[in-house]
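Here the complex is missing a single protein chain, while all its other protein chains stay put.
Right after this comes subunit A.
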């Protein structure tokens, strides 16, 4: 279709332009002729093959003319190239979505690898040596953590915990099985005599086992990339994804174990036993480190009410430190990161402001998205870079063995697991789990880390790893979507949770706990209940600031839903129509005397008389004027409160007030609303807004972005109002507490 080709042409042109830029600057260093600069041009490395080192020493070129325009690439080379790569990644992401049908057929990861191949090919084609971009350090310390943190922070805790047993069995036992099966059989194949086996037979058993352990780990990045696009149901998603996260511990232990053995060359039973112990140490230690940092972060966030601007930074820093600390001790960094994110989330979100929450979410999504893109592109580039050593037997046997091992492993384990599960895993589920075992960049980086001295066959390994990765990502990645459709696997349910579901779910939780008590059976619910009680009694008091610590989850959820709805109404109606939320609250109060017109989500706005509309408009105009006055100059330390949010708080208070009034018509609230049901917008309500206006104006100077409860100027009021005053504070903080499942639909907007 014409628009498609035009946009494709546009992105193609963009691409071409960009490539030209890249090439120009690659060669630009050749033309760096420092006419009058006193810089020292040291010989550059691979990028500028053939470049002459212009060495000006300490010439003081006072006689020459002052350079008006000077070309100095060296100083900015490294940041420049990094930016170029990131820019390339982002442009690619843009480009794919401009092409309409491509993203439906081919998963993004495949396209990115192809792009990487192209870029690598171009660089090689121009005679330059391809930069070793897939540096393991870069990968493990910069590219991987954002993705894992993003996954850990937004991990749906409930399904994860419910299926933890299954996930652990798949991760630990499954990976072990895969590693030994592939490694062992590969060794056997290598020993069998053919002509080429002379090379292969040099590969020792330990090397094969190490190779097996590298290749057997399901990769979280690849799984995320592919599974996000196919939207399968939550159970399967969490099973495969959880497995890919938790098997990191196994991989780390096996890798170090076999590397040790290969280096030293002696295997003893003691070492094997120590290996088993070290597995527990690695896994549990990683989790412990993560939990520790998570608690620290939660505790820190308790005190950030005065410096809202740097709140997100704490989250990121503590998580990254958790990762690095775990890596110091060779513990599982991934598990530390996941534990840190999952532990800190409920408490941090209760403490931080709404804006910080949005910031954290956006930044995590952004970084993880860019990281993922870069990883796949680099994978493509590294493929071109080599060095390769293609050995038909080895590679094909590896691929086949990986597939076979995975299938056998999944089927066998499911058979055992199903004996303990309430909801059994069907054959379809098993197929998807087996098919979703994608390998990715972690395997490649681990292979890259192998030292040449211990592993002369390093290139064979690398080639095989890359082939397996390509196979799984391309073949399995591309076909999983049609297969999911074909097998009619249950898809993810997109709907939001309603308040009913919350109430009933909690009710059922209590019910089940009671039944379990009767049965004397300390099941799932019992421990969950105990944990909740412990959490409420001790932990929340420490880690959550102020009022929120006592708030039950249901209330938080309810407030959040109301807020969301109010925000939606505001956004859909635009500024003038803000009172559309208000008359509907009127309708809510009138529900009791007469039946409502429609259920809550599709509230029909009842017809107001002309008078009331006029009053509403007047109030609104005054409100808007006031918010405009409040906007002051912006400086980095004082973010101005969002006028919408203040308006919402007013709305909310009005609503609460109306409720209040309805219940206690006799109470005496002189400066506040004297509202009767018939006309909620009496002129008196304007005074309410006045109060807020002044209060907020006074406080904004000092506080920065703070949702200050309007309760301050009302100290002189009667105590019966103190409760209501606290409500808006709770309400505003509530904005930052989405709860894991309520976020699902919002996350959808960020997926590529």
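Keep in mind that, in the parts below, a contact is a pair of C-beta atoms (placed from the backbone, for glycine too) under 8 Å apart; a residue touches a chain by one contact, two chains touch by 3 or more; residues count from 1.
To be clear about the criterion, contacts and distances are computed from a predicted model.
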Subject >> Protein name (UniProt record) of the chain left out of view, among "EAP30/Vps36 family-domain-containing protein", "Protein YIPF", "Calcineurin-like EF-hand protein 2" or "WD repeat domain-containing protein 83" >> reply: "Calcineurin-like EF-hand protein 2"
**OP:** Specify the residue from the set A:303, A:390 or A:507 that touches the hidden chain.
**Re:** A:507
Subject >> Contact with the hidden chain (one of A:396, A:479 or A:493) >> reply: A:493
Subject >> Touch residues of subunit A, complete complex, unshown partner >> reply: 420, 422-424, 493, 495, 498-501, 503-508, 510-521, 523, 526, 550-552, 554-555, 558, 561-562, 588, 591, 595-596, 599-601, 656, 659-660, 663, 723, 727
